[in-house]
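The other protein chains are all here in position, but one chain of the complex has been omitted.
Entry: chain A
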Amino acid sequence: MAMEMRLPVARKPLSERLGRDTKKHLVVPGDTITTDTGFMRGHGTYMGEEKLIASVAGSVERVNKLICVKALKTRYIGEVGDIVVGRITEVQQKRWKVETNSRLDSVLLLSSMNLPGGELRRRSAEDELAMRGYLQEGDLISAEVQAVFSDGAVSLHTRSLKYGKLGQGVLVQVSPSLVKRQKTHFHDLPCGASVILGNNGFIWIYPTPEHKEEEAGGFMANLEPVSLADREVISRLRNCIVSLVTQRMMLYDTSILYCYEASLPHQIKDILKPEIMEEIVMETRQRLLEQEG
C-alpha cells in the first residue's frame, strides 16, 4: 500500500506573495490609540490616564467620534436578526441552552419554538414535559436571534419553517469574523448541496432536499441514507471552506462556489495540503477580483 510522508518546511508568509500592505492602523494591547479626549471609546479600548488605550490586538476602526478596535478573533457577539447554527447543551425548565460559540450560552425559550404541525397555542405543562422529545442535548438547530440580554447572552427563536432541527450534514466551525453579512444565509449551491452560513461561525453543509416539506415545521430530521455523489460534494465543500478559512478569506456563497470550482481538478483529500490550498485560494481571490473589477 502506498503511503505519503510529508516533512515540515518553512513557508513564505502568504501576505508577501500578495504583494500588498494594509492601510489599517494595527494595535496590540497597551498601545495608545490617541490622546485626544474628544473621542468616544468603543469595544476593544479602555481609558487610562487621559489616553485611549487598546485592549485587544487588531485594527482600529473609526466612525465619526467613535473609536473601536476590532480584534482578529473573538467569540460571536449576537445581533438581532442574525442567523445562527447552535448545539443544544442543556434542557432546562422552560428553555433550552444552546452553544453558539459566544461568551455565554444562548437561550431558546419554549415559547419561541414552533410546535410540530405549526400550531399556535399557549405552551402547557405537557409541552414542558415533552421538551426532550423535541430537542435533546447534542441536537443541532438553526435559529434566528430574537434579543440580546444586557450581559451579552443571546435569545433565539425558531418561529419560521426554515429554522429548526438539522438533519444529516457536516458542521464546520470557523471564526465568526470570517462570515460575511448578507441578505440571506441559506444558500442552495448549484454544485448540488446546500449550505447555511451561521453568523456565529458555525457552517452547516447538507444535501439539498428534493422537495421542501411544509408541514414538518423543522422537527422531522431526514435520516434517509445520503448518496455517494452527494457525500462527495459535501466533503469537497467542507475542505474548500477549511482552506478558505486557513487563508483568511471572507466566507460567502460566491467565494465558496468559486473555491469549489477551482478545486475540481484536485482530489478531495488533496485540497487540505498547504500548497494546494494556497493555489486554490489564490485562484479564488483572482476570480473574485475580476468579478468585482
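Here, a residue touches a chain if its C-beta (ideal position, glycine included) is under 8 Å from a C-beta of that chain, and two chains touch if they have at least 3 such contacts; residues count from 1.
Going forward, contacts and distances are computed from a predicted model.
Protein name for the hidden chain, per its UniProt entry and selected from "Actin-related protein 2/3 complex subunit 4", "AP complex subunit sigma", "Exosome complex component RRP41" or "DNA replication complex GINS protein PSF2": "Exosome complex component RRP41". Listed residues A:T34, A:T74, A:Q168 or A:S194: the one in touch with the omitted chain is A:T74.
Touching the chain that is not shown, out of A:L14, A:L109 or A:V242: A:L14 (per the contact rule at the top). Seen across the whole complex, the unshown chain contacts chain A at 13-15, 18, 20-24, 26, 28-31, 44, 46, 48, 53, 55-59, 71-75, 99, 103-105, 151-153, 173, 247-250.
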